[in-house]
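All protein chains but one are shown at their positions in the complex.
On to chain A.
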Amino acid sequence: MKIAVVVFPGSNCDIDLFEALHTVCGAAVEYVSHKKDNLDGFDAVMLPGGFSYGDYLRCGAIARFSNIMPAIVEFAKQGKPVFGTCNGFQILTEAGLLPGALKQNDSLKFICKTVPLTVENNQTLFTTQYKEKETIALPIAHADGSYYADEETLAELEENHQVVFRYAGENPNGSLNNIAGITNKAGNVLGMMPHPERAVEAILGNLDGLRLFKSLLENGKVTTEEAVR
């Protein structure tokens, strides 16, 4: 029983995710190459940040054609937890596992800073350890993080409580409805632009991301290394 961190050519937050889950939370984690074609034996899948396939065409557009992608789609359809941060979120939208799209920031700048977020839904697999409407702070680091969906999709997201994280202060990138992270309708797929894996240890100056992984470990019944031994 373990967690897969998928590694695409150009992923660069895969180690951060691995360490957050393994070293900090004690979970059993394995890197899974984009070349593989199955996720047998895994209980959750993580898509890391970075610049998969050089962001060619559109961010996340080419990763959709990776060998591993059909297995991820199938995994998500089975209701198992799938998480994507930053480029991982972009990949999930391009693959059609989450609605909408991420476009270039309104400022045209790459923004790298810690921003306040409101936890809008603490009833997901990934957020039960947060309080509803709690304000947390997480780092963002992206040039293409402006969430866009048509009005109908936005209304549906709001109605189904699929908006999990919203920018609480100034909207950093032009995202509609201040959206920072959403789930699919079933709630088992979460995509977000902020990086919780960069906020899991006191030495990093921020612990607000830790409870996301702890929520998943608690709710997903993912076996810890201790339990495996």
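Just so we're on the same page, contacts are C-beta pairs under 8 Å (C-beta built on N, C-alpha and C of every residue); 3 or more make two chains touch, one makes a residue touch a chain; residues count from 1.
In this text, contacts and distances are computed from a predicted model.
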What protein name does the UniProt record of the undisplayed chain give, "Phosphoribosylformylglycinamidine synthase subunit PurS", "Cytochrome c oxidase subunit 1", "ABC transporter ATP-binding protein" or "Branched-chain amino acid transport system permease protein"? "Phosphoribosylformylglycinamidine synthase subunit PurS"
Which residue, A:101, A:137 or A:204, contacts the hidden chain when the whole complex is considered? A:101
Identified contact with the non-displayed chain, of A:36, A:58, A:77 or A:214: A:58
Footprint left on chain A by the chain that the document does not show: 57-58, 61, 93-94, 99-101, 103-108, 148-150, 174
